[in-house]
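Here is the structure we will look at.
Omission of a single protein chain aside, the complex is shown with its protein chains in their original locations.
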Amino acid sequence: MNKTSAFLTDATICIGCKACEVACKEWNEVPEDGLLWTGFSYDNTQALGASTWRHVMFLEQPATAGPQQVDMENPFRWIFLSDVCKHCVHSGCLEGCPTGAIVRTDVGSVLVQKDICNGCGYCVVSCPFGVVDKRHDDGRAFKCTFCYDRQSAGMMPACAKTCPTQSIKFGEREDLRAEGIARVQELKARGYADAQLYNPEETSVGGTHAMFVILGKPDAYNLPPAPEVPTVYLKSAWTSALLAAMVVIAVVCAAFLF
Amino acid sequence: MPGLGTTYGRGGATTAPSDVVNSDVVLIMGSNMAENHPVGFQWVMEAKEKHGTHIIHVDPRFSRTSAVANTWVSLRAGSDILFLGGLINYVLQNNLDFREYVLHYTNASVIIPEGFKDAEELDGLFSGWDPATKQYDNTTWLYQGVKQDESSSDRHDNSQSGGHSQHGVDSSVDLSTYEQDLTLQHPRCVWQLMKRHFARYTPDMVARYCGVTKDAFLNVAKIYTSASGPDKTGAICYALGWTQHSSGVQMIRCAAMLQLLLGNMGRPGGGILALRGHASIQGSTDIPTLFDSLPGYISMPKFGYSSVDLASFIKANKPKTGFWNNIDKYIVSMLKAFYGEHATAENDYGFNWLPRLTGDHSHQAYFLDMMDGKMDGLFVMGQNPAVAAPNSGLERRALGKLKWLVVREMVETETATFWRDSPEVTSGELKMADIQTEVFLLPAAGHVEKDGTFTNTQRLLQWREKAIDPPGDARSENWFIYHIWERVVEKAKADPRPRNQGLLALQMNYTITGPRREPEAPEILQEINGYTTADRKLLKTFGELTADGSTTCGCWIYTGVYPEAGRNRANERDPKDEYGHGWGWAWPADRRVLYNRASAKPDGTPWSERKKLVWWDEAEKKWTGKDVPDFTATKPPTYVPPPGAEGDAALAGDKPYILHADGMGWLWVPVGLNDGPLPTHYEPLESPIANPMYAGQQANPVGLRRTRPGNEYATSPDTRFPYVLTTYRLTEHHTAGGMSRTLSHLAELQPEIFCEISMELADELKIEHGEWVTLVTARGAIEAHALSTSRMKPLTIDGKRVHQIGVPFHWGYNGLVKGDIGNDLIAISEEPNVRIMETKGLLCNLLVGRRSTNVERLKEYHSIAEGKTA
Partner (left out) sequence: MIKEFITSWPVIKQILNRADGTGEEAWSENTRHMRPKNDGAEVAHSVCPYCAVGCGQLVFHKGNNLISIEGNPASPLSRGRLCPKGAASYELTTHSKRLKKVRYRRPGGTDWEDVDLEKAMDMIADRLWESRNKNFAEEQDGQVLMQNKTVAHLGGATLDNEENYLIKKLFTAGLGMVCISNQARI
C-alpha cells in the first residue's frame, strides 16, 4: 500500500464515551487493564500502556470553551480527548529496538511485531510519550498497531470507525494535517481563542501520524510540548563519552608520566 | 407516552434523531443524550458543527452532554414544570407563538364551559376533584357544546389504567363538535385559560424556585423561542429526566404544548424526540407486555359493563371520528390472530376468553402484593428488578415470598441469585433456609443467536439476522413460550372448563424447524402484519382490516411491515433519501415524521421552501413530498366533512392530528389524563421546600405513594434529609448492569459506584475526594465513593442554599465489578397516568464512612441523621 495513514483526533467534538477504547480492545483482543476506580473525573483508564491503546482523558478546567454559555459563577469547561500512540515520523521506540521487532509499515505506522519481540523493554524508555509498555503476564511490549490488519484489507481502524461523533478521523496524513489546521482556524473564528493543533514537527520527532485538535496547552493533556526522540542525543552523548574517555586516558597517561 | 399521546394522538417519538440536522435549535432537557444515546447524538453534533444549530442543555448536573452544548443551565431536580411553564408563559406574554399554526392546528380557540375551575382558582386542584376517591371527574374539562353519553363509558374510574392505550379517546364524548373563537379573545377559550393558568410562571419565579439565574433562564427562553415560524424549527429531546417523576407526564405535556405554540410539530427539525432506553422498549409498548393494553394500543377490557361482550367493548372504545373509529376492525383481526379458526362471529371472536382488568396490575402493584404473600409465581425475562426496580430492597424481599420464580437470562443476575447473594441474606437479616422460593434460571439466547425485530425509539422496525446458534441450553423466548404452550395445552385437553377454552383455541401453528424445534420468527412477524384469513395473503395497510373475521392481524399499527410474501421490510437495507426510507420500516405506514400534514399551511402549500416536507400536489390530487404523508393521501386540504360523517371522513383537510376526534393538536387535554387538562407545578413527593405555587397541594394529588413499612417517605422538607438526590445512568454501563458489569471491557471503564457532590458540600462536610460515604433516604442506605466536582452546582432556592447529589444506579452484587444498589434508596410510587416511579428529586442525607452491614443500620442512620441536623 502506498499511503501515509494518520489520525486526527478533535477534542472539541469528543463526547467522552470511550467507544474507541472498547472497539480497540474488542478487535485487537486486548485484555482489561485493571478494575480500579481512580476518582480522576470519569477517567479510570489513566494512561496508555501495554493493555490500553486508546485512552480518553477528562479535563475539568477553570476556563471557558470558546463562546460556550455555562451558568456557573466561575468559568468552567469539561474537555475530552482520546489519546493514542503517536506513530511518530521519527520514532523513539523504533530506533531503540535492538531486535528489529519494531518496524515502519507501508502505511507509515510503527508496528511492534509480537512474533519477534523478546521483551527487552528498550522501547519503553525510548518513547517520549510514554506509550509503549510491557505486559507483565506476557513479557512482550505492546501498543497500538494502527489496526494494520484492518488497513491491509482497506478497512479503517476500529476506533475511528466506531467514534460516534467522528472526533477520531482517519485518512491520509497530509489531508488530515490540512484539515486540522483549517479546523483550528475555524474554531478561532468561532471564539475558541486557545484552539491549537498538536503535531510536534519542530523537534526531532518530526511530526506524528496521530494529530490532535485541542483547547489550551498540550501539557494539560499529558502531551509533551517538545518531545524528542532519545536517539537525537546519541551524537552528543557519544561525543561526550569520547571526550570523557580522552580526558580519562590523558589523565592516566599523565599519572604515569608525572 | 400519554404526554405525547394525548397532545398529539400517538405516544412515541415524533421524528428520528437524524432529523435534528434540520433544527435551528435543540433543547435537551430531562435527558443526557450524549451519554445515553451517544450514536444518536452524532446528529446533534453534526447539527451544531455543520449547520450552526444552537444546543441548549438544561439539567441538574453538568454532564457529558452539557460539555458540548452551546448553553448549559442547571435546575433543581423536579422543578421542570416551573421552568417549562416559564417558557410557555414567556411565549404567551410576548406573543411569540406561530399564530397561524396555533389557530388552525391546535385547540387554542376552543371554548371550555363555565363549570371549569383552574388550579389557580382552587389552590392546586382542578374542578372535578373527588377527595374520597382521590380522582378527578373530567366532565368540566370537556369542550363547550360536547355531547356526552353517560352510559357507554367507565371513564370515571382510573384505577385500571396504566396510561398505555388509546390516548385521548373517550367514546362517550363526541369531541368533534365544539365551539371556538378564532380571535382568541373569548375569556374561556383555551388560549385565555392558558394565559391565566401560566401567568405566575414568571422569570422571577423560575429563578427563585428552580435555582436558575434569571438571566440564564431568559437567555434560554430567547434562544429557544426564536427558532419558530415558517422558516425555523426547534426540536426537544427528553428521556428519563422527565419521565421518572411523579408529574412526569405533565412535564412532557409542557414540552408538547410548547412545540405546538411554536409551530414545531410535524415539521423538519421540529418535533419531540422521546429518547427511549432499551433496544425494543418501543416494541414492548406497541406489542405490549403491559397489563393495560393490547397490541396497537387497544385498551385491555376492563371488568364491567364496557366488556360484557364485544359489542359493549367496541361501543365504549370507538369514537365517532378519527382513526380509532376503526377499532372494531383492529380488535376482531387481533382476535383472529390469537384464536384462529376458533374465533367466529358466534363467539364474539373469542373476546370472552380474554381476561378483564379489575385494578392496577402493574409491576409496582403486584410486587407489593408479592410482599404480602399473595403471588405464587413470576416469570422474569430480560429484566433485573433486584437492581433496577424502585425500592429494590423491598422487591428483593418480595421475591422471597414467591412460591416459584423463573428467570430467563444470559448471566446470573441479582434477581436470579437474590436468595443467596442479596445484602438482606449476606447481612444475616434473612436466612436462606427461610426463603422458600423455588428458582429456575434458564439460559437465554443473545441478539445474534436468534432472528426477529426490534422497534427503536423512532418507531423503526429493524430485523436482526441470526448468525450463530445459542450455546448449550440457551434458547430464544419464542422457543420458551412455544414449548411451555405445548405442555400446558396438553394439560388443558384434560380439563375442558371455560377457563381453558382460550388456551385450547390459541393459534400457534408456526413452522417448527431444527433439532431444537424453534418456531419460525418470520411467520410470527407475518401474523403481526396481518393477512387475509381465507388464503393468508399478506396485507399492505391497516386500511384493509375488516371487522367480520376475514382478516387476521396481530398488531394493526405494524401492518405494512410484511406487505407481501418474501418482502420483510424490516429486513430491507437500501436507504433512498434523507429520511431513510428503504432502511427498515417505521409505523405507521413508514411515516418518518409524524403529523407531517402540519408541515404545510392549511391550504396545502409548504410554510416555506426551507422547511418543506409534505405538500399538496394539485395536479396529481394527492399529498406528496419527502416523507410518506401522515394523512389520507387523496384528501385535499380544502376538504370539509359533510354533516354526520364518521371516522376519517369526519376530519377536515386542514386537521393534521388524525388520531384525535377533532383532528387538532391539544394544547388543552379534555380527556385522557388523570391529573389535569393543563400541566401545573407540584413538588416531587419529597422536596426541600413547600410548593411555592399552592399552599393546598404539595405534591401531585393523584399520584400514589404506596406508603407502607419499608416504603416510607420523608416529609417535605425533612431535617433528617436535607439534600436533593437524583439518580441516573452513565455511558459505560447499561441499566442494572447485567449486560455491562459482566463484561471486562465495560467494567473497567466505570468499576465502582460513586456519587457526585459539589466542592462546596465536600468542604462543608469535610469529605475528601474519593472517600467512602453513605447515602441515606427514608428507605435505604448505600455506600459510594464521593466524587467532588464543580459540575455539581449548589443552588439557591428561595434564598437558601440547596445541595444536589447524584448517584448512578448500575451496580449490584454480581458481575466482575460490584457495588451497592442505587434503587434501594428510591420509593415505590406511581405517577397518576402511567404508574412510573419517581427516581429524581428525592431527599437524602450523606454520612462519611462505609455502609454498615448491621441489620439495624437504617434505623441507626435515621437517628444519626436526626441528631446531626437537629
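General remarks:
Residue numbering begins at 1 within each chain, and the chains themselves are lettered A and B in the order written.
Quick note on the criterion: a contact is a pair of C-beta atoms (placed from the backbone, for glycine too) under 8 Å apart; a residue touches a chain by one contact, two chains touch by 3 or more.
Quick caveat: nothing in here was measured; it's all calculated off a predicted structure.
Shown as candidates are B:Gly283, B:Pro602 or B:Gly841; the residue that touches the absent chain is B:Gly283.
Only one of B:Leu122, B:Leu184, B:Leu218 or B:Val439 touches the absent chain when the whole complex is considered: B:Val439. When the omitted chain is restored, the residue from B:His745, B:Arg791, B:Lys818 or B:Arg851 that touches it is B:His745. Considering the full assembly, B:Asn456 is the residue among B:Ser66, B:Ser299, B:Asn456 or B:Ser599 that touches the omitted chain.
Interface with the hidden chain, as seen from chain A, comprises residues 17-19, 21-23, 26-27, 94-95, 97, 100, 102-106, 111, 113, 115-116, 148-150, 152-153, 155, 158, 161-164, 166.
Just so we're on the same page, only the chains that are shown with their structure count from here on.
Between the CA-based centres of chain A and chain B the separation comes to 45 Å, rounded to the whole angstrom. Interface residues of chain A, counted against chain B in their complex, comprise 13, 15-19, 21-22, 25-26, 31-37, 39, 41-42, 44-45, 60, 62, 65, 67-72, 74, 76-80, 164-166. Interface residues of chain B, counted against chain A in their complex, comprise 34-35, 38-39, 41-42, 45, 49, 62, 64-74, 212-213, 216, 219, 730-732, 744-752, 754, 769-770, 785, 787, 789-791, 793, 816-817.
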